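One chain of protein is taken out of this complex; the other chains stay put.
Here the chain labels run A and B in written order, and each chain numbers its own residues starting at 1.
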Amino acid sequence: MLVYSLKRLLLACLVVLTVSGITFILTNAAIDPAKALAGDSASAADIDAIRKAYGFDRPLPVQYFDWLGSALIGEFGESVRMRRPVATLLLERLPVTMSLGACALAFALLLSIPLGVVAALKPNSAVDRVALSLSVLGQALPTFWFALMMIILFGVILRWLPISGSDTWLHFVMPAIALGYYATPAFMRLTRAGMIEVLASDYIRTARAKGLRPPTVLFKHALRNAVIPVVSLAAVQFGFMLGGSVVIETIFALHGVGFLAWESISRSDIPVVQAIVLLISLFYIVLTLLADLLNAYLDPRIRVA
Amino acid sequence: MAAPATFDAGRLAPERALALGPVALLRRRIFGHRSLMLGIVVLGLMLAMGLLAYFIAPHDPYAQSLASRRFPPIWHAWIWDDPKAGWNNVLGTDKVGRDYLSRLIYGARISLLIGFATMVISGLIGTTLGVLAGYFGGRVDMVVTFLVTTRLSMPVVLVALAVVALFGSSLEMVILVLGFLLWDRFAVVMRSVTMQARDLDYVTAARAIGCSTPYIIVREIMPNIVNSLVVVATVEMANAILLEAALSFLGLGVQPPLPSWGLMLSEAKEDMFFSPWMITLPGICLFMLVLSINLLGDGVRDVTAPEGRN
Partner (left out) sequence: MSAILEVRDLRVEIPIATGTLVPVRGVSFQVERGKTLCIVGESGCGKSLTSLAIMNLLPKRAKRTAGQLALAGADLQGVDERAMADLRGNKMAMIFQEPMTSLNPAYTIGNQLEEAYLRHRRATRAEARERAVYLLEKVGITAAGSRLRQYPHQLSGGLRQRVMIAMALMCGPDLIIADEPTTALDVTIQAQILHLLASLQREFHMGVMLITHDLGIVARVADRVAVMYAGEIVETGTVHEVFASPLHPYTQGLLRCIPVPGKTRRGEHLGSIPGVVPALFGEATQCSFANRCPHAMPACTAAPIPLTAIGADRAYRCVLPVEACVANQARAVAA
């Protein structure tokens, strides 16, 4: 177990290193950071001066390890556009994105697990067919278009919900749905398949032979085992949602990390872009590690192995 | 509980099913699969629309007309008696007066092109990696697993946006970026399918009689994994189409004046409150195309592995 954990950790570190390397090289290959920093009106001499002052004239590997070293202690440099430390910017924006991701995940799970359970209880019934059809339709719906349609319907025609900003929890309803619904089909199918398999298992028959009440059989004995794979998928999906929040935050003008990313990308604010890509990769890796831990907690068989 | 297992034997009337040849049986499964048929028909129509856009489209998709800006579609004439709506521009016009129907028709071309090209690039990368990892295992497998993990930890939308923004956005760039980002599922699925195929008895037999590795991979392994390959390919094609639309919508994908559906949505954004149909129509096209591809993929999976349907 210890060897396995260490291997996992080592792999995680390697992945972070690689991602940071790719990000760094790509961004540096595309844009001369000195030019970007100097602005459009700068002369060649100015750019040269900046290049020397910021150390952009050093070899790329040196610059990379320099950058990585400061990144490790939370120093991501300064935003070119806003002239503020990137770390501060991220810390300001992170709560919004995290709450959006959490709401989206909660929405997806609260919708898909009950649907999956109901579908599994009566496979091929009307409910099952409707749920499966919905999941097929949902999977084909472009996220941003769905968001726009919701804005038109709930924001403009019905005027139930605010369409931009992040002041109240109401502002998070539509973005969370738009970000979360895309994950529901996968959750639902996994819950359904898991439940169908578990409900046919011997230990469910044992539970029924003990005279346990149907809710106990269903929730204590069946669901607990059926949702184990859903949990690991949920952790991974949460990582994807943080990455996917770019589109949703842009549409709803939610001032989170995604919106910041889009602003920075469209204005070539390299330090910010680098930091965000690295941050979200890091989140993803931590989340997958977390998923493994959660799995071990839920499934005692893994715990010992 | 050994007894109930035998009860399913009569359900499929195996005698009758066996009487048909494998091809006839497959044909019957395909035609009997309603959602697969729907997928094939809709995708076929979209394909025809894209290929024959030049002949079908009533107008030049790029021709602007200041006199006919923001004309609503024909049903506005029927319902609200809108005098601007008419048969000349059945689905109306956009903010610079280009015919919406023609742009939608040409848009199918771009979506299909991007979906297909991305699928080919990512499929080549992912399948190669996956098959190698699955066949050789050990160190190769470790390296591929590492690559897949790395790739998965990079947020697709963000990286695609950043790369396209930094290196300049164009159709080719979008295809390249997406192709190099969407190979992970190919690798994962191909790896596991190859692993299963590698241990099949006749593959072992081929190795035992001394067939070369490339020969075994191409002749013995590939036929076993082609079904899964098709399924993953449809998933990734749909994925690529949705991503292109999202990138173009954010203004960092295909560049104007190309009639990409995502770009049309982006251009219509400012009119969405007054002319909602400008937003609705390209979205429906996207939805139909992606749906048809997904139905095709699900159908292929069902038809080739009918026992694994649940």
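Basically, a contact is a pair of C-beta atoms (placed from the backbone, for glycine too) under 8 Å apart; a residue touches a chain by one contact, two chains touch by 3 or more.
This one's a predicted model, so the numbers in the text were calculated from it and none came from an experiment.
Trainee: With the full complex in mind, choose from A:Ala49, A:Met82, A:Leu212 or A:Ala296 the residue touching the hidden chain.
Mentor: Touching the chain that is not displayed is residue A:Leu212.
Trainee: Would you write out the residues of chain A that touch the absent chain, in ascending order?
Mentor: 201-203, 205-214, 216, 220-221, 224-225, 298-301, 304
We adopt the following convention: only the chains that are shown with their structure count from here on.
Trainee: Which whole number of Å gives the spacing of the CA centres of chain A and chain B?
Mentor: Between these chains, centre-to-centre, one finds 23 Å.
Trainee: Could you pull out which chain A residues touch chain B in their complex?
Mentor: Where chain A meets chain B, its residues are 11, 14-16, 18-19, 22, 26-27, 30-31, 123, 136-137, 139-145, 148-149, 151-152, 156, 193, 196, 205, 239-240, 242-244, 246-247, 250, 258, 261-262, 265-266, 268, 273, 276-277, 280-281, 284-285.
Trainee: For a test of understanding, state which residues of chain B touch chain A in their complex under the given definition.
Mentor: 1, 35, 146, 149-150, 152-159, 161-163, 165-167, 238, 242, 245-246, 249-252, 262, 265, 269, 272-273, 276, 279-280, 282-283, 286-288, 290-291, 294-295, 298, 310
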